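Note that this is a trimmed complex: some chains were dropped, and none of the rest were shifted.
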Amino acid sequence: MESQLKVERNIQVEAIKQSPTMSREVEIVERKGIGHPDSVADGIAESVSRALSKYYLKQYGRILHHNTDQVEVVGGQADPKFKGGNVLDPTYILLSGRATASVGNERIPVKSLAIKSAKDYLREHFPDLDIDSDVMIDSRIGNGSVDLRGLYDTRKFKANDTSFGVGFAPFTDTETLVKLTEKYINGDLKKSLPAIGYDIKVMGFRKGRTINLTVAAAYVDKYVKDPSEYYSIKDELVSKIKDNAVKYTDEDVQVFVNTGDVQSDSVYYLTVTGLSMENGDDGSVGRGNRVNGIITPYRPMSMEAAAGKNPVTHVGKLYNVLSNQIADKVVKEEGGDIKEVLVRIVSQIGRPVDEPHVASLQLIYEDNVDPSKHKNNIRAIADDKLAHIDQLTQMFVDGKADVF
Amino acid sequence: MESQLKVERNIQVEAIKQSPTMSREVEIVERKGIGHPDSVADGIAESVSRALSKYYLKQYGRILHHNTDQVEVVGGQADPKFKGGNVLDPTYILLSGRATASVGNERIPVKSLAIKSAKDYLREHFPDLDIDSDVMIDSRIGNGSVDLRGLYDTRKFKANDTSFGVGFAPFTDTETLVKLTEKYINGDLKKSLPAIGYDIKVMGFRKGRTINLTVAAAYVDKYVKDPSEYYSIKDELVSKIKDNAVKYTDEDVQVFVNTGDVQSDSVYYLTVTGLSMENGDDGSVGRGNRVNGIITPYRPMSMEAAAGKNPVTHVGKLYNVLSNQIADKVVKEEGGDIKEVLVRIVSQIGRPVDEPHVASLQLIYEDNVDPSKHKNNIRAIADDKLAHIDQLTQMFVDGKADVF
Amino acid sequence: MESQLKVERNIQVEAIKQSPTMSREVEIVERKGIGHPDSVADGIAESVSRALSKYYLKQYGRILHHNTDQVEVVGGQADPKFKGGNVLDPTYILLSGRATASVGNERIPVKSLAIKSAKDYLREHFPDLDIDSDVMIDSRIGNGSVDLRGLYDTRKFKANDTSFGVGFAPFTDTETLVKLTEKYINGDLKKSLPAIGYDIKVMGFRKGRTINLTVAAAYVDKYVKDPSEYYSIKDELVSKIKDNAVKYTDEDVQVFVNTGDVQSDSVYYLTVTGLSMENGDDGSVGRGNRVNGIITPYRPMSMEAAAGKNPVTHVGKLYNVLSNQIADKVVKEEGGDIKEVLVRIVSQIGRPVDEPHVASLQLIYEDNVDPSKHKNNIRAIADDKLAHIDQLTQMFVDGKADVF
């Protein structure tokens, strides 16, 4: 994209007066873990887009039009039991969206690639799920509409829509804690506690200086022999989450796990596969985490469903991730002077993706900081990120940029 | 719910210092009209919930557990033409979610009611859609999980989840304009311009005191005979939108319609049915408008998909709508002293729905206003709304509370 | 097809020595009535083919390639009750097969036509079925394979396959009785007995000179107020079937209706819609009646599924119906000298449909008849029918040639 060097991008940097999120009395943050049905939908959608992108790149040297951001997870039925139960009805997963299925006379195996990549994704991330018996994957992916594809067939990539992205930095302690607690449970902790499944939901509620972490964690039934073991695992889980939490915050952290359990009624959060979708929980793309991995109703958010969107011209996907990257870099480079930065990038249909209608950065500085000292630097960070937005495309293809 | 009179609800009212939304430099607001695929999904999901609720009420005197908030609209294929084209492949609409399908030995016609209400909804709102040939409706609605239903089977309704709702008031001019422009196009304007379809998307972008309204409006092909008529209708549409806009704002309003049209390439926004889903546009529940009818990335929002959720215990649905109702009432009753109010209500799983974990109201007052003068009144408004939350349930059943 | 005048068709006429079917000790004949799930599948398949054929003829002056002979009826669930019950889960009906969906740049609304004609068919034939709530119709009709279509694109129609057709005449009394009993019940009798539904199965078992007619007849629940009325209707039905039977045979006819009923266990054959598919009975194309309307395991039969096959080149469809037409005409014209005629026509892929590989007619003559007297006439009948096989195509399109 050499011709863009001289572009004067419309980047606005302004200081605002506002109390930063972390100083407010109340804060709520949520993360739907990788095994939550909405995240399963997101994960599949993105894996399908990546598989298609790779195929297009290999065959045609460029990523052709597609948006596979529609995945519906229809929960199955299961009969979990201590020591191991059964999946009764498989979860039904419908892939839809659309993709370029032919180039001239050559035809592209869109649906075969799609269902293959969906299964590969599930197999890789959820080893207690039996792909042969626990899920049914269907595809109704269609061909895109003609005008959008026309728009796409140009060398200089143009925005597909009038849309926007939102990002902020830094994370509050609550945000960090919520996100990393789920990653810890679904990561290191699994080795020592195989009974903990993949559908982990973490809700953080901060009131003043106390953070309540409420964790809903599906157990894998075959690794738990009875209620007594269930509760001892729960104790261990609470204790490990607390130990892990002190790495990220000085606040007082309270941890609650599976608060819906009722021993007297034999109500436990048991599953066969570690996934609640096995028993009636549905999910779909774009209803879970934002691209920064969390849901923050006390912060501005975009409604955009990024997972599965094409990584070349879909501004909803690109700008949301880029906004967060810019925000992160601003905080990192401009150090302690900045309390909070909020980035919004607005596209206009038909404009090149690296030349948004406007990129606006709002900064909450520490007291006594002179904003003018930072303005040019901050502007340069945003400008540079926009100029190299094609690198972001490659990160999506390589699976190096998270979208949920 | 007589016993609630003595409940001391946890309602917090605080004044905050912050520049109100309308005074900021930039603002973006979007509304996906009733015919947008995401709104179609929302509308069907809610109509299914209403039909089930009515059946449950009639047969059992109470609304039984259900969440039909999963609808996937898989776009079809169409061949629109001036003077009238054809739908080629019908849009496929998958209903999922779950509902109580039996009470003792009695069985409930869940799926039959569901597909019937979906068709009734489409027939009522989209007269240019032929239900027999343009859509295929499928249902994979299942039965809910046992523990949630157990929770439900109590007289005093308890929250189904740890969740939250967000609301604000008043609308900025941009917000009002975006919402009412779509309602105007899909309402009064239709009588004089039958060529304008149902899939109307309005994007408002305010910079300073100029509001750009970008409208994407599907045409119904059979009412347009050629490009010339297409453009003359577009002119008329622009002019009428402008005329309508002056009722709601004093700002400078610019109107753009179907900016993707390219006459030289014969690219027009023509459809057979007035709905873009006929040709490859997919939709699903919860990805479109928030319960106040708009998408506001410059405001706090909830990610909750309200449409189709059960109207009795689903706090995500109840609290989002209630938050907006409280905010509206506060602004209305406390008059000119309040610039902006932001309401958030947080539930805790297992608590009665009328006793949230916390309801917090943040107020931006006009300068020189003494907050203490309003505090009790505001608290009373919130308390009263919570005490009568069952009225909201009835409004949902009657279709009197919008959810998208 | 003027060039066919000079064709010397390979028609073989031979007399055989064999006891005719009606003189054998035992005979079994079955008819699945129009509302049997297999017949529902057949009826829909054929109606889709007719709708496509008409569209092709109107737009292109000829019938383009299609075979819509794949319909799967997946039974629903219902809760029938005296005075009227409910359909709980709609019957799911999947259309598949393939059809020409584009001609050059023009696209053909195959799927829209298909689901529309399926609904029209159901609406017309089963007035107690509510199309909006009792069925879900889905289509996965695809495009045909290239080579078959190539073969098709010639003016002189050529056989699509190496296949064959079988026909015979005359019907035995058992055959006539079985077929006409169902037509009577689903015809004239309905006016006086609206409680009798559409799923009528008639089994005829002849031993010597006694014919047992076993009839399974679904009742429509809303027209029956209690068991007593159920049984009085059954008595009336038995009596009317007997009265009707004497028109067609001099044999002794025994009639049994709904032999599975067990009053002590409240087991009745009640349905909401008059169709057993409402409650778990599945059906598919080609598993029911042969093209002559009956199933005759004591006679040669073709396995061909005729319903839904294209009426131009599909020899399995054409030759089966034609074989029966030839057999009928031979019996009619050659009068009392012939006890039984059996016709088989064998195609060869690539040969014109009016020039089969072989048409063989086997005749069982009355004693003392000289076959040579009839041979030329019989040959001429077959030759004429083959020469005018295009008339059969038109009969299929007009719905004047039954296929099940």
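By written order: A, B and C. Residues from 1 in each chain.
Here is the rule we use: contacts are C-beta pairs under 8 Å (C-beta built on N, C-alpha and C of every residue); 3 or more make two chains touch, one makes a residue touch a chain.
Keep in mind that what you see is a predicted model, and the values were worked out from it rather than measured.
Trainee: Quick check on the homomer: 3 copies visible, but what's the full number in the structure file?
Mentor: Assembly-level count of identical protein chains is 4.
Just so it is clear, only the chains that are shown with their structure count from here on.
Trainee: Select the category (line, ring, star, complete, other) that matches the graph of chains linked by touching.
Mentor: Topology of the interface graph: linear, an open chain of contacts.
Trainee: When you take the mean of every protein CA atom shown, which chain's own CA mean is nearest to it?
Mentor: Centroid comparison flags B as closest.
Trainee: From the centre of chain B, which other chain's Cα mean sits the farthest off?
Mentor: Using the mean of the C-alpha atoms as each chain's centre, the farthest one from chain B is C.
Trainee: Could you report, rounded to a multiple of 5°, the rotation needed to superpose chain B's C-alpha atoms on chain C?
Mentor: Rounded to the nearest 5 degrees, it is 180.
Trainee: Which whole number of Å gives the spacing of the CA centres of chain A and chain C?
Mentor: 56
Trainee: Taking each chain's centre as the mean position of its Cα atoms, how many Å separate chain B from chain C?
Mentor: Those two chain centres are 51 Å apart.
Trainee: What whole-number Å value describes the gap between the mean CA coordinates of chain A and chain B?
Mentor: Taking the average C-alpha coordinate of chain A and of chain B, the gap between them is 24 Å.
Trainee: Which residues of chain C are in contact with two or more other chains?
Mentor: Not one residue of chain C touches more than one other chain, so the list is empty.
Trainee: Give the list of chain B residues in touch with chain C in this complex.
Mentor: 76-77, 79, 86-90, 92, 101, 107-113, 115-116, 119-120, 130-134, 136-139
Trainee: Can you check the complex and tell me which residues of chain B touch chain A?
Mentor: Spelled out, the residues of chain B in touch with chain A are 12, 14, 16-19, 25-26, 28, 70, 72, 74-75, 77, 89, 92, 94, 96-98, 140, 142-145, 147, 150-151, 162, 164, 166, 203, 205, 207, 214, 259-260, 262, 265, 267, 279-282, 284-288, 290, 295, 297-303, 305, 344, 346, 349-350, 357-358, 360.
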